[in-house]
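Just passing along the structure, written as structure tokens.
The complex is shown incomplete by one protein chain, all other protein chains being positioned as in the whole.
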Amino acid sequence: MRRTALVATPIDPVSLLREVTTDGTGATTLFLGTVRNVNEGREVTGIEYSAYTAMAADELDRIACEAVERFDGVHLAVEHRVGTLGLQEISVAIAVAHARRSPALDASRFVIEELKRRVPIWKCEQYVDGTRHWIDPTSAATSHPIDAP
Amino acid sequence: MRRTALVATPIDPVSLLREVTTDGTGATTLFLGTVRNVNEGREVTGIEYSAYTAMAADELDRIACEAVERFDGVHLAVEHRVGTLGLQEISVAIAVAHARRSPALDASRFVIEELKRRVPIWKCEQYVDGTRHWIDPTSAATSHPIDAP
Amino acid sequence: MPQLQILLFASYADAFGSGTVTVSVPDLATVADVVVALRSLPGGGVLPDSPLVAVDRRYRPGAVAVHAGQEIAVIPPVAGG
Partner (left out) sequence: MPQLQILLFASYADAFGSGTVTVSVPDLATVADVVVALRSLPGGGVLPDSPLVAVDRRYRPGAVAVHAGQEIAVIPPVAGG
């Protein structure tokens, strides 16, 4: 099975794990991305995730299809959250199950790497001093600081 | 932090996840090994895990120390169960947290691969027909079938 | 000249002051023509040489033809996960 979704409410990783598991499962992996308190030395209070919603959902599903094709027999469930998240909230959860460990580990890594490369989601970090900042992973130098409103 | 243990009671993966997470965590990984219903074409009813308990505990902790050394800043919790496990019960759980995803993913893989290579734990599969069989990953040909008692 | 509606997001929407802008492009326009047209608008300096462009929700290279009725979006560096 495969299921992917953009969600606006908190992610429950345990239900994703349950969803991918079958009697034939020998290895299950879970990857969680969470909002951390410091980025590039600045104290973060939260992150606003925004998305090109329709395309992000499509692209996420294309990645899951590719994973199922590359790693035959994987079951996977992926949720990415949008909206404003506080510290330690889960932004993305990837659950993968397979009879053997290598495809489960490889598929999990494949999905998170492709997701970070391709899925049109952006994060705007909010800092203790009230400013915010669009994260640009392609270049720290070309990122776009924005004054607080 | 790092914590490793051999345990004789069911593993709670959620408590391991909670244990490794801090405010600085940006990525968390969980690896679960579970008892699957078929191995090498035979229908399995359960697996008895036995260990050279004292050395297995030491070796597991050495692996965790090596992971902390290799992947600076990882927090990890590892539990391996011993005793007789039914289908879909968790035999091993590895939770890893880090600020960034690469060390978290790499450390998880490192621990499971080293565990499988070095930790003195054995599994005796029990089949529908009442027979049992010590698993020998080094060679299917030199494995040791045992008649049912 | 044909007019196309372009979707913008995140830092690009901030730079252009809107999530949707209209550009005039030549007949038989391509993805690259859309980028040239966007760059001439106020805020267009935010765009790199070859920004990611999606047509009908798939990434497309500069040479691909575009026309009215398609969903065209210019995509800032993505940062999901």
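First chain written, first letter: the chains are A, B and C, and each begins at residue 1.
Everything below uses one rule, namely that a contact is a pair of C-beta atoms (placed from the backbone, for glycine too) under 8 Å apart; a residue touches a chain by one contact, two chains touch by 3 or more.
Here the structure is a predicted model, which means the values were calculated and not measured.
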{"item": "Displayed chains contacted by the hidden chain, counting the whole assembly", "value": "B"}
{"item": "Contact footprint on subunit B, counting only the chain that is left out", "value": "33, 49-52, 54-56, 58-59, 80, 91-92, 112, 115-124, 134-139, 142, 144, 146"}
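As a working rule, only the chains that are shown with their structure count from here on.
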{"item": "Where subunit A and subunit C overlap in contact partners, by chain label", "value": "none"}
{"item": "Distance from subunit B to subunit A - Cα centre to Cα centre, in angstrom", "value": "26"}
{"item": "Where subunit A touches two or more other chains at once, by residue number", "value": "33, 112"}
{"item": "Per-residue multi-chain contacts in subunit C, two or more chains", "value": "81"}
